[in-house]
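A protein chain is absent from this complex, but the other protein chains hold their places.
The block that comes next holds chain A.
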Amino acid sequence: MSARDDILRRVREALDGVSPAVAVPSAPRAPGRGDLADLFAERVADYRAIVTRCAAEEVERVVRDVLGPARAVVPPSLGLDVPGAVVDEGLTADELDVCDAVVTRARVGIAETGTIVLDHTDDQGRRAISLVPDLHVCVVDESQVVADVPDAIALLDPARPLTWVSGPSATSDIELDRVEGVHGPRTLHVVLVDPQL
């Protein structure tokens, strides 16, 4: 008997006479905590990420200021003019390793947990480009911010690869002392765009 059939047989035997019916209560929702964009900005900053809020027409200037002289890579359709940036067309890991920064958009922002989620479509680029460079500048529109994790799960497409980012890379492996910056970007800068401003 193949390992597959053997394991499935053992599972069926183990559960012989066990009812599969389990009542699954729906998970509770976080209560409204006021303005989502404010909460999102506050919670992202709690992870020691940097948050800048600005109007739509200021975004390009803000991004330029954040980058300074850094060598940046951008995804194929970022929709922003970043002077001097390399557009990713399948750069190798070594080529990405000499880039200092990356600028991307995001798919959703989660207010309750201060999380941004990337689904790596063309305004965010392949997973590697937002991983190897040391500074990640992520432009999020206020309209993309949802209240909590279940709202994000409902919006996201699991067929896409997803990266949930909550603050810069961190570790607590030495005496449970939190240190920012191990292998992922050591600096996360979220630019939160307010269309009303």
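Please note the rule applied: contacts are C-beta pairs under 8 Å (C-beta built on N, C-alpha and C of every residue); 3 or more make two chains touch, one makes a residue touch a chain; residues count from 1.
Criterion: contacts and distances are computed from a predicted model.
Asker: Pick, from "Iron-sulfur cluster-binding protein", "DMSO/TMAO reductase YedYZ molybdopterin-dependent catalytic subunit", "Isoquinoline 1-oxidoreductase, alpha subunit" or "2-oxoisovalerate dehydrogenase", the protein name that UniProt gives for the chain of this complex that is not shown.
Answerer: Not shown, but named in UniProt as "Iron-sulfur cluster-binding protein".
Asker: By the contact criterion defined above, which parts of chain A meet the unshown chain? Give residue numbers in ascending order.
Answerer: Counting only chain A, the missing chain is touched by 2-4, 6-8, 10-15, 18-28, 30-31, 43, 46-47, 90, 93-94, 97, 110, 112-115, 120, 126-128, 131-132, 148-150, 153-154, 158-177, 179, 181-185.
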